[in-house]
Structure formats: C-alpha cells, structure tokens
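What follows is part of the complex, with its chains left where they were.
Note that the chains are named A, B and C in the order they appear, and that numbering of residues resets to 1 at the start of each chain.
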Amino acid sequence: MRYGILLMGAPYSSQAAHSALRFARAVAGRGHRLEAVFFYHEGVHNAARLAAPPQDEPHLVDGWAALSADHGVPLQVCIAAALRRGLLDEREAARHGKQGHSVEPPFELTGLGQLVDLGLRCDRLVTFGP
Amino acid sequence: MLLHILNRSPATSEVYRQALAAMGPDDRLLLIEDGVQGALKGLVGRFGDVRGRLLALEEDLAARGLEPLCDDSVVRVDVEGFVTLTEEARKTVSWF
Amino acid sequence: MENDEEQDVAGDLLVILRHGPHGSSWLREGLDAALVAAAFGRRVTLLFMGEGVTALVPGQQRGPLGQKGTAPTLEMLEMYDIDSLLVEAEALSRLGLDGDELMLSPRRVEAAALPGLTACHSLVLTF
C-alpha cells in the first residue's frame, strides 16, 4: 500500500515525533511504500538542522534523514508553518534577507498543497499530533 | 472499519470523548503515547461499549511500566500490529 | 467491505476544527489546509467541534498585539466554494451558545451523525 505520514508534534516537547518515526520504519519494514512525511504545525521543528540533543537520546532530525536515505522518502515541511517558527532553508533565508539557514536537505520546504495531494493520493494517511 | 488513534490520557483530557463521539459501531480505537493510561483498570470504564474494540500500543505501555496494570479487556499490539491495523482500516483518524 | 467503500461519496476531505481562535495556531492551520484543498478543486467539509465552535462567534477582533485572528479567513470560505459547514450541536449546548447567532450559518450535527461524517470522506484531518 501507499502510506503518508502527517507529523504535527515538535521533537522532544512531545512523543509524536518518536511515534511517527517508529511507525514510518515499521511501514517500510512491512514492504509498504511510504510516499512522504509531511511536517506541519509544530512538527516543522523536526527539520531543525542545528538540533543538538544529548548523546544518550535519539537524534530525531538525523533519524528522519536516515529514513529518507534508506527508503527514498521525501521529507516535506510546510513552508508557511516553518517560516513563522524560524525554519528557513538557504533560498528562503536569502529571500527574507536573513544570514544563515536552519533547514537543509533532505528536508524540503513546500506548500500545503503537497499535504492535500499526499492525503488523497495515498491509501492511508496517518497523523501524529502532539 | 476506521481506526481511531488517541494519544491523550482520559484522566486529564476530554479529547477521548471526541474520539468516542466520532466512532462508528465497527470502528476500533488504538491508545498510544499518554493515551495508554486509558488502558488502566481504573480508567478503562470511560470507553464504555468500545471495550473489545479498544487496543493499546505495547511499547508505550512497557516504557511507562503500565503493563501489569493494563485491563484484560484491552488488546495489546506492537508497532507492527499498529501497521496491520492501519492496513485493515479504510482510513485512520487521530485525536490529540 | 464493498458496501463500506461506497460510503466515500460525500466529499474528499473532512477537516475537524477543535480549537478556538487566538489561543493557538490550530484553527488557522486547519483552515489553511481546508482552503488549499478547496483551491485544488477538492470537495471540503468543515466540522467545528468542541471548542472549535467558538471560531464562529460573531464580533471577533484583532488580538491586543495586532494578531489577525481567523474571522477574516472564515469570510473567505464562500469564495473558495467551501459551503459544507457543520457545527457539533452538543458542543454548542455545552458552551451555552445559541447556534442561530453564529457566523456563516453552519448546519447543526447531532452526535448520532458524527460517525457517518468521518466514514463518508476519503480523508479526515483533525486540528
């Protein structure tokens, strides 16, 4: 089956990101195709490239990147939700006249239309909220 | 059959009532994260006639030390079982 | 199962709005998802549930720091052809609100009709 995941919880603040990452791995493990993970609301913080959690705790940003590398899963971050929360890639930083950036590939800033498309294209969309 | 997913404890959040209100007679309810507190013997009664269609995520029970306190009527599934449930359900609805 | 699938006829997307304006970004972000889906030509139903029914209270204003709130967005719904607006009857009575005075004249949904709503849309998003 084709799956999509919608994640709306920030890493560390809530368990949502842990649950979503683990579910994503299990979906891929069952042989399903995970079409994309879409990060919305506070979920956009999962794309924070500067995250530096304690070494004895899971590194969720790296965890998502590894999932993407292992299974070719696009990591789509809602651009409107991200910008107001300080998550900008190089292009958006330039466009807003900011020095530096806080989001980098494999995370990509994209529009909400991608979420609608994902939800209606996939056989299953599973939401993880905070 | 729809799979409803609840991650808040019925001890402090009223969200479980919204999940119950939206559930059809064949729908299932999976408790995850803090929602697994709902599987405790003292709280499982809140789910009324959903008993039998009420499930809880094993890993979240275990991490909280709640396995010994889980009511017998609650079906336990691990994350692979969670995926299977989503396969069997026409769609999922999350309550948080 | 066959029969079950045929319930997917009332719409593509059900957006359940469970939060009021100003207190969090849930309402705005839920409305944004609905508007985008409608702009893409999808049939969208909005259900105001629980605290979400307060989104429809008339007379809302900007916040004290100039926060826009969501009332202006609600007024755009018609422009986007989102005309399936539902409000949870039980939430209205719990909050002591009179459904007749709400913005946009939503249709009341009794508790017994809620399961049918989640069943008859291809996708349900909760905010």
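Throughout what follows, contacts are C-beta pairs under 8 Å (C-beta built on N, C-alpha and C of every residue); 3 or more make two chains touch, one makes a residue touch a chain.
None of the values given here were measured: they were computed from a predicted structure.
The stoichiometry of the full complex, written with the chain labels shown, is A x2, B x2, C x2.
Note that in this section only the chains that are shown with their structure count from here on.
Spacing of chain A relative to chain C, judged by their CA centroids, is 26 angstrom. Contacts with at least two other chains are made by residues 91, 93-96 of chain B. For chain A, the set of residues touching two or more other chains reads 125, 127, 129.
Here chain B touches chain A in the complex through residues 5, 7, 32-34, 59-60, 79-80, 82-84, 86-87, 89, 91-96, going by the rule given at the top. Interface residues of chain B facing chain C in the complex, by the touch rule stated above, are 1-2, 14, 18, 21-25, 27, 90-91, 93-96. Those residues of chain A whose C-beta lies close enough to touch chain B in the complex are 1, 3, 8-9, 14-16, 19, 22-23, 26-27, 29-30, 32, 124-130.
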